[in-house]
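The complex appears here without one of its protein chains, the remainder shown in place.
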Amino acid sequence: MTKPEFKQLRRAYGFDEVAIVPGDVTINPEQTDIDLKIADFVFPIPIVASAMDAVTDVNFAIAMSHRGGLAVLHLEGVQTRYDNPEEVLAEIVQAPQAEVTARLQKIYSQPIQENLITERIQAIKKAGAVCAVSVTPANTKNFAPLVVEAGADMLFVQSTVTTARHISKSYKGLVFSELCQSLPIPVVVGNCVSYRACLELMRTGIAGVLVGVGPGAACTTRAVLGIGVPQVTATIDCAAARDQYYRESGRYVPIITDGGFRKGGDLCKALVAGADAVMLGSIFAQAKEAPGMGYHWGMANPHPALPRGTRIKVGSTGTLEQILFGPASVTDGSQNLVGAIRTAMGVCGATTIQEMHAVEMIIAPAIVTEGKSWQIAQSGS
Amino acid sequence: MTKPEFKQLRRAYGFDEVAIVPGDVTINPEQTDIDLKIADFVFPIPIVASAMDAVTDVNFAIAMSHRGGLAVLHLEGVQTRYDNPEEVLAEIVQAPQAEVTARLQKIYSQPIQENLITERIQAIKKAGAVCAVSVTPANTKNFAPLVVEAGADMLFVQSTVTTARHISKSYKGLVFSELCQSLPIPVVVGNCVSYRACLELMRTGIAGVLVGVGPGAACTTRAVLGIGVPQVTATIDCAAARDQYYRESGRYVPIITDGGFRKGGDLCKALVAGADAVMLGSIFAQAKEAPGMGYHWGMANPHPALPRGTRIKVGSTGTLEQILFGPASVTDGSQNLVGAIRTAMGVCGATTIQEMHAVEMIIAPAIVTEGKSWQIAQSGS
Amino acid sequence: MTKPEFKQLRRAYGFDEVAIVPGDVTINPEQTDIDLKIADFVFPIPIVASAMDAVTDVNFAIAMSHRGGLAVLHLEGVQTRYDNPEEVLAEIVQAPQAEVTARLQKIYSQPIQENLITERIQAIKKAGAVCAVSVTPANTKNFAPLVVEAGADMLFVQSTVTTARHISKSYKGLVFSELCQSLPIPVVVGNCVSYRACLELMRTGIAGVLVGVGPGAACTTRAVLGIGVPQVTATIDCAAARDQYYRESGRYVPIITDGGFRKGGDLCKALVAGADAVMLGSIFAQAKEAPGMGYHWGMANPHPALPRGTRIKVGSTGTLEQILFGPASVTDGSQNLVGAIRTAMGVCGATTIQEMHAVEMIIAPAIVTEGKSWQIAQSGS
Partner (left out) sequence: MTKPEFKQLRRAYGFDEVAIVPGDVTINPEQTDIDLKIADFVFPIPIVASAMDAVTDVNFAIAMSHRGGLAVLHLEGVQTRYDNPEEVLAEIVQAPQAEVTARLQKIYSQPIQENLITERIQAIKKAGAVCAVSVTPANTKNFAPLVVEAGADMLFVQSTVTTARHISKSYKGLVFSELCQSLPIPVVVGNCVSYRACLELMRTGIAGVLVGVGPGAACTTRAVLGIGVPQVTATIDCAAARDQYYRESGRYVPIITDGGFRKGGDLCKALVAGADAVMLGSIFAQAKEAPGMGYHWGMANPHPALPRGTRIKVGSTGTLEQILFGPASVTDGSQNLVGAIRTAMGVCGATTIQEMHAVEMIIAPAIVTEGKSWQIAQSGS
């Protein structure tokens, strides 16, 4: 009998399945450098807020920029469909749980107003903040000129999965190499999860890549479509593409791991896996300044035919300042994210994020055990 | 000391343990071709409804056929034992939980009436639908001529495990090669899960294979007999057999993964694992048109000596139309199955189901975590 | 730097982590031969009841023997310490949960009466049953002559871990080769779990080996001492020892997997792993005939300094007849064990238990999922 050829499956890992190994050298956390560079922009902290309506509005974008990070404003959400997004957000937050999906579908069917795109961008710029905005591939050609004209600093082109090659009979796909050449501002593209897809995207001349499709164990994209790669493996693979592209081009294109984070330790793990920065949704939705007022929902939830996810209550647990820099009032790792990153780098002996990429990581599943609460108190000083 | 020879165990995987990796190319979902071909029949959608009393009756078979799929009528269930199956189904549904198994054992001990076999088949054909019926191996020789005469289009021969070689002293085993030669209609056989068993079955001349024995982690066959192979590995192995048989014979025999599905993503995973189509029970039992009226039970539950499974309430969550084509009113992936398949194929850059077979799949266990609900909202647009 | 040498760990598997793969051939279950042979004894069914006070008393031993199996009477439990064991058993059963361990410690501190050893053995023999009794290694030299004289057919020497070589300054260890030569009846020894320990035991001339130390995930021996090997791996390893011993000696010494069983499927898995028979405690404690009256406790629970386990309520779910031969009144696999074994063998195409040893087994963890109850009904007829 001929030896059968079976399809091979590779094991992939998520945040809960890995842990960082301390280094042979330790350094003082204050000596760590955690800058994020995208094209010519330098951000003192490598943390980006998601382009989601419950996370980023004009005020949040300004607040993040002033603290050294970046928040991306979604140009296809409520901010550009409504003159008065606060009212609409309040309506979403107050809707009974059973009606949320239908209500969102209705709210997001309202047309996008071009004048609001301009208005929102100018409001951010006027405050002296870096302005990054997000559009989907299908709307990129339409909105890109407007975005540039309004003064945005950076364009994110984002959908569940975006590739350098999209095939469609009905419309000519977006060609990223043309887009990058035609625009005077850097373009960050996502999301992708594999080595080849990431490498192809980088070769089009883009300035950054968002990594993550269906991250997390219970992600709806994974439930509905079966698609998704756990974030640690996705980041490792795209980091390998970045390093390969750097070797072949001399250009270093940062990768930003997007989604699936629940606590400070997850951010540190993403950096060790190879990320240059992290993009957070849920954690920022908990900020007192977040437009979601303690609630959070995905931008795929209003999909007219295949809605995914739902509105969830995350609570307002602290200020943006506390979430980023502490002092932490909780001990679960959801506050003082920058402190956590610097402390972890100190313990790993990593002076820069690129040195953090070289730190050892192990597979060590976080099995939930009965004795869990015991172990919490067991760690030393 | 002689080096000991230990029995080797291979790792097998189920739907919850794998995920699909997006492609390097994406295509427009509308451009995907998801036809299922069994012998000379072409079905526009690769979804088959199980031969179970809670799923398929005459009306359901007609409804599925008219929508481009196929539903298989079990010829050894209540439909052919009773003139008035609706009354009997109502009795099953209304029985107190503690008495269900005993009640089912009694109901299914009633003899099968040959005239009802004819009647049911003719009712389906009269409506212009494709008519597929199912029998167990022990009854195949008896019923096959009747089935053909009544005008059925396709015969499914199905039991927990069916092999090309069955050994019995008391009766001469069914010889599939003889059966296929003697019947003018295609024969689909199941269930099997291994490369060799599937290859042997295909070599008898059958038109399709049902894949799946004791699928799912908590399957009763696995609890009672210890037997079962998770569906992803079973499908990968049988797909290898199909490809091998195609290489040696030039004939392409489709494999249909049967059982263990809980959501749209599972269907997509089965296709990536190598399935040409999927057979669903529980999901269709939730259709408003299903004869089980919101309940579901396995055909092994009435077994006189070794009953397995039980009646469970699945609810009536939507119409067949919604389940197949949406729009989804829920976000858990149990509706708009065809939309999910096409969307997943688009994201994977697969134009046909055969291209879907070549898509990368990873091992990525769906660990249930406390932070689960958070992650649901984290996915992008 | 010298390459460090790290301790290597091998992966071991338990019942819940594996599943049996159906065969390429199927056979009629009635044609299967499931005889167990120990020395010159032939038992029509390969199932042995544990030497535990909640499971085996004189009546139970008789009942098992008459049905074709074997039950082992513990000679160091209440049956030989008390004239009226029924009263003592009732006291154990009625003790408040918090006091059980202390009560058991007291009850089991009563001395063993030699005349009761003789009495119990003779009662079993008088009923025409095969009589097997169990002692610990420390008491074997004392009691063995008495056991033989009273007419027992078989001696089990059993402790948590028994090896062919025991080192002690205070007393001369039991030498099994001398014991076997001096006794006219077969000696079965346990428990062991590894290839080498099992092989060494077989070379002493014993007639059977009990396999299992700390089986099951939550076994107390494992919690208290850290010691234990999951039963599938233990059985595979000891089966390899048995086959090796057969090759070198021409003598086939059966191995009996002891402990960790919860349902019929587990028995089938033990046989595929290489067991010649299985020894059950908890499942038989549920028999209406069991002396534990719906309760069960381990023989390590009364340990004076390091008590392990506790009394648990298992309920009286059926008669011994039902548990062994059905018809099953439940669908969880705890009844009709013989039917389950024969059916599984049929599906695997195994005519004898030795053919069952050659059947393929896979690693397929039984992950508990939310959708569990759904999958129960999904299996075919």
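Just so it is clear, A, B and C label the chains in written order, and each chain counts residues from 1 on its own.
Keep in mind that, in the parts below, a residue touches a chain if its C-beta (ideal position, glycine included) is under 8 Å from a C-beta of that chain, and two chains touch if they have at least 3 such contacts.
Note that the structure is a prediction, hence the values are computed from the model and not measured.
Trainee: Which of the chains on display does the removed chain touch in the whole complex?
Mentor: Within the full complex, the chain left out of view touches A, C.
Trainee: Pick out which of C:A61, C:M299, C:I323 or C:A340 touches the chain that's been left out of the picture.
Mentor: C:M299
Trainee: Among C:G214, C:P291 or C:G346, single out the residue that touches the unshown chain.
Mentor: From the options C:G214, C:P291 or C:G346, the contact with the absent chain belongs to C:G214.
Trainee: Which positions on chain A touch the chain that was left off?
Mentor: Its contact residues with the unshown chain are 13, 15, 18-28, 30-31, 195-196, 232, 236-237, 239-241, 243-244, 263-269, 272-274, 326-329, 331-333, 336, 339-340, 343-344, 347-349, 357, 360-381.
Trainee: List the chain C residues touching the unshown chain?
Mentor: The missing chain touches chain C at positions 1-2, 4-7, 9-14, 16-17, 50-52, 76, 101, 136, 158-170, 190-194, 196-197, 200, 213-230, 233, 258-260, 262, 281-282, 296-301, 303-312, 314, 365-366, 368.
Note that only the chains that are shown with their structure count from here on.
Trainee: Applying the touch definition from the top, give me the chains sitting in contact with each of chain A and chain B.
Mentor: none
Trainee: With centres defined as the mean C-alpha position, give me the chain B-chain C separation in Å.
Mentor: Their C-alpha centroids are separated by 39 Å.
Trainee: Using CA atom averages as chain centres, what separation in Å is found between chain A and chain C?
Mentor: 55
Trainee: Name the residues of chain B that each touch 2 or more other chains.
Mentor: If we look for residues of chain B contacting two or more partner chains, we find 13, 196, 365-366, 368.
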